[in-house]
Structures are given as C-alpha cells and as structure tokens.
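Now for chain A:
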Amino acid sequence: GSPQDTASGGGDAAPVKVGLVYSQSGPLASYGKQYIEGFKAGLDFATEGTGKVGDRTIELTEADDAGDPAKAVSVAKDMIGKGTKIIAGSTSSGVALQVAPIAAQNKVLFISGPAATDAVTGANKYTFRSGRQSWQDVVTARSFIGDAADKKVVVFAQDGAFGDANEAAVKAVIGGAGANVSSVRAPASATEFTPFASQIKAAKPDLLFVAWAGTTAGAMWQTLDQQGVLASTTVVTGLDIRASWPTFGAAGTKISFLSHYFDGASDTEAAKAAKAKVPGGTLDLFHPDGFAAAQMVVRAVQEGGDDVEKMVQALEGWEFEGVKGAMKIRAEDHALLQPMYQAKLSGSGTAFTATVQKSLTGDESAPPVAQMKG
Partner candidate 1 sequence: MNTVVLLTLTGLGLAALYFLVASGLSLVFGLADVLNFAHGLFLGVGAYATWWASGNLPGAGPDGFGFVLAVVFGVLAGSFVAVLVELVLIRPLYSRTIEQVLVTVGLSLAGVALLQATWGADPRPFPRPDWSRDVTSVLGAQVPNAGLLLIVAAVVVLGALLAFLRWTRYGLIIRAGVENREMVTALGIDVRKAFTLVFAIGGAAAALAGALGGVYFGTVSPGQGGSLLIFAFIVVVIGGMGSVVGSAYAAVAVGLLQQFVNYYGTSGLGDLCVVGLLAVVLLLRPQGLAGKVAHA
Partner candidate 2 sequence: MNASSEPVLSVEDLSVRIAGLHILQGVSFEVAPTGVTVLLGRNGVGKTTTLRAIVGLTPRGGEVRGSVRMGARSLLARPTHRLVRDGLGYVPEDRCVFAALTVAENLRLAERRGVTPAYDKVFALFPELERRGRQRAGSLSGGQQQMLAIGRVLLNDNRLLLVDEPTKGLAPKVVTEVAEVLERVAESVPVLLVEQNLAVVRRLATDAVVLSAGQVAWTGDARELLLETALTKSLLGVGSGSGEVHA
Partner candidate 3 sequence: MLATRGLTWRIGEVAIVDSVYLDLAPGEFLGVIGPNGAGKTSLFNLITGLRRPTEGTVLLDGADITALPPHRRARLGLGRTFQASSVFGSLSVRENVRLAVQAHRGGSMKLWRRAAADREVAAAADAALDRVGLHHRGTALAGTLAHGEKRKLEIALLLAGEPRVMLLDEPMAGVSAEDVPELVSVIKSLTGDSGRAVLMVEHHMDVILELADRIAVMHHGALLACDTPDTVMANATVQEAYLGEAL
C-alpha cells in the first residue's frame, strides 16, 4: 500500500477546511490575537453572519506556531495532509517565508497575515497577502518630504532582514526620487542607543526614517529624543499597535507616523462591522489583515470551490472594500494595494490618540511589481 495517504476534499456540501497558523504564544502573540479577531469579524461580514459559503460551512482549524517557522511548517503539513486547501495566518515574516514554499509545493492557497516582508509578494502563484508590506510603509514615508531631490535622508534600522528590506526600499523609493540616502544600523539586541543617535545627529539629515521593531523601541526613541534628533529633523516611522503608543513617551508627539491602520483611520462599512464584532470594540493595527484574509477566503471558496487553481484566478485582480477602504489584489505579483495613512499622536502619559493627517490610495502607495518566482 501507500506509505501515506492524503485525505481529499469531500463532496459539495462538505465543510471547507481553512487552517489558521499564527502566533498564539511567543513574542508576537498580541499581533496574532488581533489577526484572529479580525479574521472572525471578516468571516462574519463576508458570509453575512452565517459562517457558510453557499451551503458549505467554513471550518476553521487554528494552530499556534509560537513564532517558530519549524512549528509552523509542521502544522501546515499536518493541515495539508488532512485535506486543507486554504491556509492563512503567519504573524511573523520568518513563518510566512517558510510556509509560502510549502503552499506552492503542495498547490494549496496561502494567505499570509501581518508578516510585512516584501519577499512574500510574488513568492509564488499560491501565495497571497492580506496585509501591507514594508515597501508601502516607505512609499508613505516619502510623502512626508514632498520633493525629494537633493534631500538628505538617513535610515536608522536594526541589523537583519527587516532592516535590510527597509533600507533597500528607502534607497529605491526616496533615493530613486533624487534624495541622498545613507544608513545607520544597530544590532537588534542593542540596549544602549547613544552611539547611534550621535551618528545620526552628526549626519544632519532632512528626513530620518526609522525601522525598528521589538521590545527595545522605547529606549531607542527616548535616546533619539534626548540627543535632540527628534527636534532637529523630520522623523518618520511606522505606528505600531495601540498598546505600544505610551512607550514612545514624550517622543510620540514629535514623530511623523506612517500608519498601516489604527482605530478611526477609516470609516468604511467593513470597519464599522469589524468594530462591532471585535472584543473591546476598538480596532488596532492588524485587525484589517485578519479581516481581509477572511474576505479573500470567502471569495476563493465562492469562486473556486475545491479547486485551488480557480481560487487563485478568482483572487488575482480582485478588488474589494476592506476595513481600510478600497483594496486590490494585483494580479502580477499578488501585492495587496491598499490605502496607507500619515498620522500624528497627541496626548501624554498612557492616553494617546492618533489622527489621520493624510491618506494615500492603494495606487499611490503601490510597490513596484515584483517578479513572480514560482
């Protein structure tokens, strides 16, 4: 006999299996939580509360990857082995990058979640994304300096792929527009930022683009503020989840934020629905990703049934109204074009509010078309 059998999808009325692999524990657990809340709200919205597409129930299987790609790959293989044709999730970029090839090898649909790495875009035919990517952040950042020609731009980023990607994007986007881009890099494990703040200050940039994620962000901002960097130049960075706002401290009001999303950034039908559905009633950074993922899943099932190729076709070029507004899945590389925002923080202590300064449409913030790899 065969050493291994793969269960196949059942008949018409059989439930549709959807596997959700994301961080329930580990360092990104709170991103994961927003993602799943958003997903459930989105599913509710897209199925009009029935949880069914036609007469087929969407059967969710959730699994925790604890941020470890090895674990994510294991559960993804397990799900695929059990006949799951749609996998969504991936809170961290590492997980997204390693699950994407699995999807391609096994011809199942993979809808990556909050993972921001550009490398997921165009990873392969079966991989889509429901969130934004680093490039869109950087394009939004460019909108802060108007005419970039002969401006001096410094990127401050942590070592590693996240920093590399941001640096490369800034060089291409803002440098491409005529600015003079240089970079200051620091180890992600750094606890003392004075040397880097001094280097930045010495460079006297017109615009400082900061790409920093992790638990040391608070210390980093404080140091930049104390060394007078925030006062001397325009500083742009991504606005993280709401819980992190107080960690900016006094620096918060001096930074120009580019934002993927925050509560109140949009007022679409989807946003209202999501707000009504998520626990606590306040939307946050990654709720739209989960919401969009659910919308894409429902679309894929509606149009494709059990046929993954059809699902892919149905999604490519699809335009829909998400939490953030008009979204479009670019057919060439599966980038998700979506509105992006400029924001300001105001307030102090633990009570901060964010307000939109400007929004960019999906086309305005579109990343360049990536070569589809597989």
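With respect to how the candidates were assembled, all candidates are chains of the complex that A comes from, given by their letters.
Basically, contacts are C-beta pairs under 8 Å (C-beta built on N, C-alpha and C of every residue); 3 or more make two chains touch, one makes a residue touch a chain; residues count from 1.
Note that the structure is a prediction, hence the values are computed from the model and not measured.
Participant: Pick the one that touches chain A in this complex: which of 1, 2 or 3 is it?
Facilitator: Candidate touching the shown chain: 1.
Participant: Under the stated contact criterion, what part of chain A meets candidate 1 in this complex?
Facilitator: Spelled out, the residues of chain A in touch with candidate 1 are 25-30, 159, 184-187, 189-192, 194-196, 198-199, 215-219, 221-223, 225-228, 241, 243-244, 246-247, 249-250, 350.
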